[in-house]
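First the structure, in the form of structure tokens, and then the observations on it.
A single protein chain has been omitted from the complex, and every remaining protein chain is retained in its original position.
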Amino acid sequence: MKGRSRNGALLLLIPAIVFLVLLFIYPFGYGLYTSLTKADGSFTFANYIRFFTNERDLRTIGVTLGIAVPVTLLAVGIAVPLCYHMRRGVPGEKIISFFFIVPVTLGTVLISEGMLTFMGPNGWLNQLIMALHLAQKPVQFTHNYAGVAISVGLQGFPYAFLMLLGYISGINPDLEKASQMLGANKWQTFWKVLFPLMVPGIAISFCLNFVMAFSVYPSAVLLGQPSGPQRVIALAAYQWAFEKFNFNAASAISMIMAAIELLVIAVVLAWRSKLYKGASIVGKG
Amino acid sequence: MIAVRNKLKISNALFMIVIVLFVFIVLGILLTVVLNSFSKGWYSGLLPKVFTAEWYKYAGQEHKIPRLIGVTFLVAIADVLIGLLISFPAAYALARAEFKGKALLLSLFLLPMIVPPMAYGIPLAMLCYKFHLAGRVIGTIVVNLVPIVPFMILVLMPFIEQVGTNLESAAKMLGAKRGTIFAKVLIPLTTPGLLTAGILSLVKSISLFDLTYLIAGENSQTIVVALFTDAYAAGARPPQATDALAVIYFAIAMTCLLVSLRFVSPTQMVFKVK
Partner (left out) sequence: MRDFKRISVRRMTKRFGDKTAVDDFSIEFGKEEFVTFLGPSGCGKSTALNCITGLIPITSGEIYIDDECIDDAKTSVPPEKREFGMVFQNYALFPHLTVKENVAFGLKLRKLPKTEVEKRVDDALRLVHLEGYATKFPSQMSGGEQQRVAIARCIVLEPRLLLLDEPLSNLDAKLRVELRYELKALHERLKVTTIYVTHDQAEALALSDRIVVLKLGRIQQVGSPQTVFTKPANPFVADFVGYKNAWKGKIEVLKENGGTLGASVRTKGALIETKLSYPEGDPRRDAIIAAYKSGGSVTTAIRPEDIAVIGQGEGAARGEGNVIRCVADLVEYQGHANSISACIKGCEGERVDLHSASDIAFGEAFEACVDPEKVLVFAMPEASPARSAP
């Protein structure tokens, strides 16, 4: 009986497994294979060597990390206290959540396109800044690092926020009370109880935010200087593939991108398991 | 010893500042896009001086707007339906059955969400070109399944776990066959889950960009890709025309979002991983 149900279950998994193999594992493997071959199909490391020896390409790693890491840290860093403040609900929470969900739904392209006007030299933001006498001349928010960072942050922050809000409101409120009754003030309660319990949520939202920020493409193209200081790694891969039609080189960059991301995720997950040792055995939050 | 209960907290003020700033930026971005698309010669000042609808006409001449909207919805709906067909049985099996390598399989399913589209997208695009899927609507549908299916599995699993095996056992005791249980017990009971997964994926797939961008041609691109191409080729067209297209996209995405918020809560838009 048990065997039958197991077979039944595996049968149900077949469509999904076929999907996964055909559309993800096979392309990934194909990419790995392509990255390790020349155009004629013979084995080579040349695609990787070229990337790591070409200063212009190698720089893209630093450029992309330089956007992704600070933006992600900032997004999560603001989201944590904000969620802490909202953990028991605040008036107008529905409307606030709505404004957070809008940029997530609209996607990078619209946000970037809108920022060009809104944050441009004559845009509303600069009009406000000038009216408040915060600056003498318009502040440049577009076609530079700030533009890309703001656009990536606007996307990432709501993600981190909504995710962490789910985590923190899932923590039993009595734990906070218990900590207080044992003599901990608000600050101590946060660092000794709530924060450790939020670590899994922080880790996962950091990872997802980082992944989104690291593969930043439309924002960098529209709001940065894609030929120079904001030439991100995704753009390099795209150019090799669809401008120079060197798919072997492009695949190598894709693999490097994936490797860096998995590395960062591994580091974050290691940090998580170090900080949150109860994780493996704690079922309920 | 006695502490005053302070009513005016700094944290409240900081909270308000962050929220106001965020709302100001989001609203500002959206409103300028809308205003700009209706304006003529708005280079300075709080509001445009002349309003016009000509940019929409212009955008309509440059693009086959009905076709763009048609492809966008066709891709989104097809992805939702195919996605549900693939992910519901899988989510059921993963929620119910215990087997060796389940954890590994689950993390494999989640991998497409953790690896960004740009990393596997290029090899995937290469394969699409190889198998002549690129540039065709079917190709756009296929590639966008990659991020949708794992997302759906993740959304559906808790709903199925919630149903509990008792009801299925009860149906079995009453002599129902497997197929009947699926159709008469499980599907009706998980309708909220199916609805949630479907709506969330619909909203998500309308804004999916990277993969479509990599493989789509003139006739198989979605509206968001056309928008990016226009914005990228700035100078080729007046920016107001780009904004007109942006407003069309915005109207579609917003309508879907507002409709979906009647059925799901905002926090569900962001999936939760244990």
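Things worth noting here:
Going by the order they are written in, the chains are A and B; count residues from 1 in each one.
Quick note on the criterion: contacts are C-beta pairs under 8 Å (C-beta built on N, C-alpha and C of every residue); 3 or more make two chains touch, one makes a residue touch a chain.
Since we're looking at a predicted model, the values are computed, not measured.
Within the whole complex, the absent chain has one touching residue among A:66, A:121, A:196 or A:229, and that is A:196. Looking at A:44, A:180 or A:246, the residue that reaches the missing chain in the full complex is A:180. Contacts to the hidden chain, counted on chain A, fall at residues 172, 174-175, 177-185, 188, 192-193, 196-197, 276-279, 281-285.
Rule of thumb we're sticking to: only the chains that are shown with their structure count from here on.
The touching residues of chain A, counted against chain B in their complex, run 5-6, 8-10, 12-13, 15-17, 19-20, 23-28, 30-31, 34, 78, 81-82, 85-86, 90, 94, 96-118, 122-125, 127, 154, 157-159, 162-163, 165-167, 200, 204, 207-208, 211-212, 214-215, 217-218, 221-222, 234, 237-238, 241-242, 247, 250-251, 253-255, 257-258, 261-262, 265.
In the complex of the two chains, the chain B residues touching chain A come out as 11-12, 14-15, 18-19, 22-23, 25-33, 36, 43-44, 46, 85-87, 89-90, 92-94, 96-97, 99, 105, 108-109, 111-127, 142-143, 145-146, 149, 153, 178, 203, 207-210, 214, 224, 227-228, 231-232, 239, 242-243, 246, 249-250, 253-254, 256-257, 261, 265-267, 269-270, 272-274.
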